[in-house]
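The complex is shown incomplete by one protein chain, all other protein chains being positioned as in the whole.
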């Protein structure tokens, strides 16, 4: 089950540089694990922004929440979640593909 | 070069049902052609909405504009375009993959 | 899997009263069926508004989309979908209940 | 009398971790008491957010205010209150149930 | 139980002048009845706007909804409902008054 | 001359509890004085919020500004001012009352 | 007593050109009368917009409402009213002027 | 004197195709004349939108208003005007250029 | 050339009272100089707010920027600039005045 997760990072003024570096490194490791587990299918950065768009593939809302609320930067993120479904044109496209068109 | 294109359809009150049906059928055919040409990589519907999220892979801004402004429903769409770049975690992921990790 | 679906009805100016009456009757019948099938768990009207809040219990995003996009008034609704998860306090509450507290 | 209470938590940058832990523990205890007293009927977490949606069942606006303004985290919450009424479809549904339909 | 009800009138372009006149006359009669019944305590017009602010005194959310959704102009109004409670300073003021201060 | 004044309190993170207590006590005293002087006709708290709605009766804009900008919490308030006028239905109501209706 | 009145004109699609011309001519005449009566002190057009900013000098909120709601284009205007007071720097400026500075 | 003018076109539902075609042709001719007269320095289309960004070079606000309010599509445009000034880095850049750097 | 400049002051939490007093005194002196130089034609305070509306009369955008960015409180202000032009009704009014009407 797919979700688009749109994340804008808010770098806090009062956190020192080392603590921030440690958090962003942990965030990167966390993302690798989500990728390896097949939970994060796609991730892009928005050009010119400290922001990402990712497509997550999870069992259900609970798994999505567990994964997103576990992000090391969770308290420094503005997060928007959009549940997705297969688009009719994808179904049609796959039928064309299967038919050798 | 990748762009997220977020589209909300505004069905006009004053268009008759046949004209709308013809437009939406043309829209679907147009999408198939974009898919076949490798220009539209992903497309999803937002759950519970008459809206889509798609990732387009184009040569440049000009090609993006030509493709989007050619949509048969163009004048009935609220469109938001977000330029995307590869995320550092994808680079790291591909290095892990290549290294057999 | 639970979703809050927040719906504001936009009554169109140009639809005649009989057509609107037929649509709202169909909407009510549709809601009964969703209730009977156990898909719509709760539904409330917002006081002083032509708007509803409902909690839907569905298999996945696809089923949610099928049910919501099938609403007879779908093209006259502003819809916001919020995926929900069990709250930790509910878990704690159920443990208290089970323990006879 | 029912109200939907939508709460987004704003974790303050300058509060130390222990004080925050104490506050969130107190918040959880407070919720248990509201549940036990039959004042909080439902509560969900929004998936991927530090936010809750709850349905409160209170005597009147005064009781609602007393309960909500007594939340230990009250000064760290963005709160939206929506008064609710029984939906006509619930009335119809209960008539169907009563009639053995 | 008190509510502030903030109403902005949207005069529709396509309704003819007589129908609008009939509706606004019915709206005025309806307001008189609400005033007579003690349900509408205060009502003001916003200066320079086709908009009102009113304080309603009702039994509960259900009565509020019945009264507001019965407004003859209901489908031409943008309505915001705010539940109110007695302010602590009013309590203090009444104590001062009672004490002869 | 009447104005609705809508106030949302923003409790600052960095002020200590005693200073805040002193300010809110001064705010309450100030309100009593405004009430006694007949300048503040009505005041309500919004249910579930740290916010008030009040109707002020002043000579002119200057008096309104003097009174509002003198609030001890002035720099911690989001304030919206709406000038009000007598509603036509109040005039009609008073005529009915006077006529013994 | 001064008010800034910010007006954006919404030209309706369905009104014919002659009716619109008559309304805008009436609006201009109405403005002349307000100017002659000393009620409208200043009026400017916003550059590049079908919008005006005007400063009105009136007895009270009631006179403001009577004047603004009497505008021939009233139902085609988005209106924002801001009550103004003399700025402290104007007082200081007038003292300097009076002192020959 | 420079201004950025951001324009979003709103194609009206009720205008017939020929009238629209005539208006957009007139708009294009008008733009050519502005370009020829040195009044419109730059113009771009926003990728994926029916919208333009242009930099106008005019004598003063009056000339800007005359030019923009004369656009054949004026009543179908959402227009935002931003006055611009030379950026300090341009001054520094020109000094570098002049110095042969 | 006229501009409306709308300014909302944001008093910072972390600046001490003396520094703030010095800044606001400097701001007042600065305003006096602008008034004396004929650059600031009008200035009002918004009733009930820490905010001003002023009309500036400058040579061009550059002079406006130099004057506004030189305000001692510049980094604590939310500023909106609106370029103004003479309104047609002012022209008509002046013709009436000149003709002895």
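Letters A, B, C, D, E, F, G, H and I mark the chains as written, and numbering starts fresh at 1 in each.
As a convention for this text, a contact is a pair of C-beta atoms (placed from the backbone, for glycine too) under 8 Å apart; a residue touches a chain by one contact, two chains touch by 3 or more.
For clarity, every value in this text was computed on a predicted model and none was experimentally measured.
Chemist: Tell me which stretches of subunit B touch the chain missing from the display.
Modeler: So the residues of subunit B touching the unseen chain are 1-3, 60-62, 64-65, 81, 83-86.
Chemist: List every residue of subunit I that touches the chain not included in the displayed model.
Modeler: 3, 5, 12-15, 61-62, 64-65, 68-69, 74-75, 79, 81
Chemist: Tell me where the left-out chain touches subunit H, residue by residue.
Modeler: Missing-chain contacts on subunit H: residues 2, 4, 28, 31-32, 35-36, 42-48, 52-53, 55, 82-90, 92-93, 96.
Keep this in mind: only the chains that are shown with their structure count from here on.
Chemist: Of all chains present, which has the mean Cα position farthest from that of subunit C?
Modeler: Between subunit C and every other chain, the largest centroid distance is to I.
Chemist: Shared interface numbers for subunit B and subunit H above half of all numbers used, same, or below, different?
Modeler: Different; most numbers are used by only one of subunit B and subunit H.
Chemist: I'd like to verify one number: the distance from the centre of subunit B to the centre of subunit D, where each centre is the average of its C-alpha atoms, in whole angstrom.
Modeler: For subunit B versus subunit D, the centre distance works out to 39 Å.
Chemist: Can you work out the whole-Å distance between the CA centroids of subunit F and subunit I?
Modeler: Each chain reduced to its C-alpha mean, subunit F and subunit I end up 28 Å apart.
Chemist: Could you grab the centroid distance between subunit B and subunit F? Build each centroid from C-alpha atoms only and quote it in angstrom.
Modeler: 51
Chemist: Can you tell me which residues of subunit E touch two or more of the remaining chains?
Modeler: As it turns out, subunit E has residues touching two or more other chains at 2-3, 13-14, 45-48, 61-62, 64-65, 81, 83-86.
Chemist: Under the stated touch criterion, can you name all the chain pairs that qualify?
Modeler: A-B, A-C, A-D, B-C, B-H, C-D, C-E, D-E, D-F, E-F, E-G, F-G, F-I, G-H, G-I, H-I
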